[in-house]
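Every protein chain of the complex appears in place save one, which is left out.
Labels run A and B following the written order; every chain starts at residue 1.
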Amino acid sequence: MGERVRTGLGSGAVLQSEARVAGFSSSVEIASQSSLGVAFERVEKRYGGLLALCRVSLRIEAGEFVSLFGPNGSGKTTLLRMAALLVRPSAGSVAHPGGEGLAVEDVRRQIGLVGHKTLVYDELTAEENLAFFARLYGLDHAEERIAQVLDSVGLGKRAGDTAGTFSRGMRQRLAIARALITEPRLLLFDEPATGLDRQGRDWLEATLDGLHRAGATLVVSTHDETFSAISGRSVWLRAGRVASDTAGQAAAAPVEPEVRGSR
Amino acid sequence: MKRNAGAWGLAWLATAIVLALAGYAIFFVAPRELTMGEIQRIFYFHAASGMLADFAFFVSFMGCVGYLASRQSRWDWLAVAAAEVALAFNTVVLITGPIWAKPVWGIWWTWDARLTLQFILELLYVAYLLLRVLVTEPDRRAMISGVFGIFAFLDVPLSYFSIRWWRTEHPQPVIGGGPGSGLDPRMWHVFLFASIGLLALMALMIRDRYRLEQARWELAETAAEFEATAEEEVETKGASR
Partner (left out) sequence: MSLARSAGVVLSKELRIELRTRDLTHTVLFFVLMVAGLFSFAFAPTAAESRRILPGLVWLAFFFAGTLMLQLCFVREQVNDTLAALRMAPIDPFAILLGKILANFVFLAVTEIVFMPVFSVFYNVDIGAVVGRLFTVLFLGTFGLAVVGTVFSAMASQARMRELLLPLLLLPILAPVLIAGVEATAGLLGPEHLLERQWLSMLGGFDVIFLTATWLLSGFLVEE
């Protein structure tokens, strides 16, 4: 694991990023009791005549690392956005085990989303973007945290550059930094590897692994098998339904369910 | 549904009869107005439609509030049904105004207080309907148009007062005399009778439009359900193989 990362970023950066992730983890272990899962109970989402999610029941416990597979249009993005409390279900309910008794605002605080788009302002610098979100979330020691997170995603040197000037890979890192700045306990990634090169993917895998070890709950949607080696559980969505789920099985190589008949 | 069809059919018939009688009353029973002549008879349509349009806009507002409070689609159906019918009656006001004005004052249009207000309302509710056309997803559409409908209705008293004060600064010929403006008692009775007939018509129109919206919604639901169960069947058939 460490070797793959070293090839990508250079040893200095590796040590730094591992140390930074470790720094993240130590502060997070203290808070690990407030780890957050997500549970969908017979959830449906309808957009006019289109049924995006149909009777999805899925429970992800705090601390799990789940890979979410499925073709385009299978409902992965809708599911993730629902977990992030951005989308209301048309039927059924979404709950966050581990967050009972917390006010909605406090649950929101603990959720981080890295979506299809970067969720940052192109006109602001990396630092300004993170400072904005830090202030919005009411974080203390913002400057320290910002510097730390930017370093850990490898953007330390570009902190003062406008986000609009970043390459695809750097934008993705900034998007991740934005999600991490608030130290969320539940992290939702929507196809985070798209547009990343080999280096970037290696770095991403290392980061996800580090976050998982630090105790965060991760749900990562993806097209290919990239993260199945490190994630404990794989869930397949097809046409808005859970087609298969490796929960409870040994962490063997996951197999995509056969395509059954045509519609 | 079928059993009630008879009752509603009767309601339409009754309304048609009342309106026919009202038409007769307007043209043959109500006395001829002294200064304006026969054209004054249009007042019955103009003023009644104005009142009813305002009332229907209020019903639409209640629909918007109801939807946002309960998130039940039937309130949204009421909101759009009432808005469309209100717009129809409002258009009658805007057309009968000039028809009345031209023979009496020699001008087609004047920014008289009522006409101006109804003009603004026409614009507001056309915007409401246009907004609905341009937001395609039903839940989003209901929510956004619900908020807009509330804003539009809140604007009505503000517009009413600002237009009235504006008209006192810059007086212009007044077209639509309200019911209180010195009517002969026979005129008053005819006006009331016509208003009741038109009110019944309006209620029936709103109901029909509501049912149309309900039918569209139920169709979409059924289609989605069908799709969902069809897929489930495919899945279970695959499993049992």
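By our rule, a residue touches a chain if its C-beta (ideal position, glycine included) is under 8 Å from a C-beta of that chain, and two chains touch if they have at least 3 such contacts.
Computed from a predicted model, the values in this text were never measured in an experiment.
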{"item": "Residue touching the undisplayed chain, where the options are B:Phe55, B:Phe148 or B:Trp217", "value": "B:Phe148"}
{"item": "Which residue of A:Ala84, A:Ala126 or A:Val219 touches the chain not shown here", "value": "A:Ala84"}
{"item": "Contact residue for the chain not shown (choose from A:Leu36, A:Leu53, A:Val94 or A:Leu113)", "value": "A:Leu113"}
{"item": "Options A:Glu44, A:Glu128 or A:Asp161, residue touching the unrepresented chain", "value": "A:Glu128"}
{"item": "Contact footprint on chain A, counting only the chain that is left out", "value": "81, 84-88, 105-106, 108-109, 111, 113, 115-124, 128, 132-133, 135-138, 178"}
{"item": "Residues of chain B (touch criterion as defined above) contacting the omitted chain", "value": "68, 120, 123-124, 126-127, 130-131, 134-136, 140, 143-144, 146-148, 150-152, 154-155, 158-159, 161-163, 165-166, 169"}
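Rule of thumb we're sticking to: only the chains that are shown with their structure count from here on.
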{"item": "Centroid spacing, where centroids are CA-atom means, of chain A and chain B in whole angstrom", "value": "50"}
{"item": "Touching residues on chain A, where the partner in the complex is chain B", "value": "46-51, 54-55, 90, 239, 241, 260-261, 263"}
{"item": "Chain B - residues contacting chain A, complex", "value": "136-139, 220, 223-224, 227-228, 230-231, 234-235, 237-239, 241"}
